[in-house]
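Then we have chain A:
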Amino acid sequence: MITEPQAINIDQDKGNFQMPEKHAFDAGVGINEGVLDYISDVKNEEQWIRDFRKNALRTFYNKPLPTHWASKDLETINFDKIRYYLASGQTPKRSWDDVPDDIKETFDRLGIPENERKFLAGVEAQFDSEAAYSNIKEAVGKQGVIFMGSTEALMKHPEIFRKWFGKVIPTGDNKFSALNSAAFSGGSFIYIPPGVKVSHPLQAYFRINAENFGQFERTLIIADEGSEVTYMEGCTAPKFDTATLHSAVVELVALKGAKIEYITVQNWSANVFNLVTKRAIAHEEATVKWIDCNIGSRLTMKYPGVILKGRKARGEVLSIALANDGQHQDTGAKMIHAADETTSNIIAKSISVGSGRSTYRGMVHMPKHLKGCKNNTECDALLINSSSRTDTYPSITVRGNKNSVQHEASVSKVSAEQIFYMQQRGLTEGEAMSLSVNGFVNDLTRQFPMEYSVELKRLIDMEMEGSVG
Partner candidate 1 sequence: MSQLEIKNLNVSIGEKSILNDFSLAVPKGEVHALMGPNGTGKSTLAKALAGHPDYTVNSGEALLDGQSILDLEPDEISRLGLFLAFQYPNEIPGVSIANFIRAAVQARLGEDDDFVATEYYKNLYQQMDLLKIDRTFTSRSVNEGFSGGEKKRCEILQLAMLNPSYAILDETDSGLDIDALKVVAHGVNTLKGENLGILLITHYQRLLDYIIPDKVHVMWDGRIVKSGGKELALELEAKGYDWVKELATANAC
Partner candidate 2 sequence: MKAKAFEAFQSLPMPTRKNENWRFANISSLSLDEYDFTRSEKPTDLQELIEKSDIISQPSGQIIFADNHPVSMEPINDDLKAKGVIWEPLSEALQNHSEILKKYFMSQDPHLGSEKFAALHSSFVSDGYLLYVPKGITIERPFIANHWALSEKTALFPHTLVIAEESSNVTLIDTFNAKSESQKNFICAFNHIFAAANATVTYRSLQNWGTKTLGIHINSIITEKDATVNSLSVNLGCQHLRSENQSVLKGEGSHIEMLSLSVADNDQEIDQRTLQLHQSPHTTSNLLYKNALLKKSKTIFSGLIKVAKEAQKTDAYQTNRNLLLSEEAEANALPGLEIKADDVKCSHGATTGNMDKDQLFYMLARGIKPHKARELLVFGFFEEIILKLSDNELADYMRELIQTKLQSK
């Protein structure tokens, strides 16, 4: 007889530790123009950025929360109790030896320097509002690749930065993109020159250490004609009793024939509101692939998108979401077809454990007078416990008779027979469940870079441990 699996809370997360806070720069609690001035002053920003921030703040005030379709949980965020800027300094170190001990210890425990030695072309490590460490391998730098924190890039490469900044995601796209545009700090800036193919991934690691804090990094990646780059980001935070806010804006531009692969493994602690806007523009024959894994956070709302602007551009979103007790993973994808023969592919898999809830929202848009456009969408949801929940809300608009779209979604559970079979072979029920869940996402994770699929499997094993009993 197989008993009903029970969900148990997991707090053995390896990111769950906090260093004592000692920030040299602190903009205080709440957000207003004074806070924006403080941020601009410490960063020594030009007038146009100051204006940009203040305009964004007004947009933020004017925009309602999107609760007519999104979770009411958003209403529990108290924007006046959040700290918007905390930093030890504005210039990242080039060597781990120079990084302050407590921050270095944090990233050591998370394995970042070790990974850098093993397989990365460059690393940036952000601690609260600013990058503490940023370095790129010499050989990659010599190819003309720029990889640095966005605070630094604004000063060193304003001509490239300003040309693309805020062009993919306008300030007023949504309330949280507006908030980010007002308070942004940190994030990565990457420029790949024409024809350069960066063979190893660039990685950024985002760490929230402080309580009652909001992290608002701003990432901008420009892949010039015919270039290729893979960018990976990871994120963790200690678990606090109060809500933490992470609200990033990520803009990608893939120029003619360029390829960008953007990988996220999000493992925020279960008190983090993770409200992120991510969008790319793909020019002619360019490819943008978002690989988006959401394991942590209290509420994630994130729908990576691609605007397929040039002929034969391709957009892909591969998404895995795991919603454990008390979590809501509200994720999805947007594909805006704006040129002939553009193709897009969305594969989303979600697993709901205990009282976890996973939601898929998708948008596929093909306007008229385009031809030869194709979209394929598959959403599969796996439910582990009887209290788990899943929702799917796609929206597909097709005009004209020269394009085609197909969408499929299914919901299933781990079969009791399957678990029994594996138990009969000597696996514990938890191990069997882990194996099943990993099997469910396997065809997706096989497409990930090896290091990341291993990491993802480890995270899933950890989350599934104790999900049954």
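In the analysis below, a contact is a pair of C-beta atoms (placed from the backbone, for glycine too) under 8 Å apart; a residue touches a chain by one contact, two chains touch by 3 or more; residues count from 1.
For anyone wondering why these and not others, all candidates are chains of the complex that A comes from, given by their letters.
Just so we're clear, the structure is a prediction, and the values are computed from it rather than from any experiment.
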item	value
Of the listed candidates 1 or 2, the one touching chain A in this complex	2
Touch list for chain A against partner candidate 2, complex	68-69, 368-369, 381, 383-413
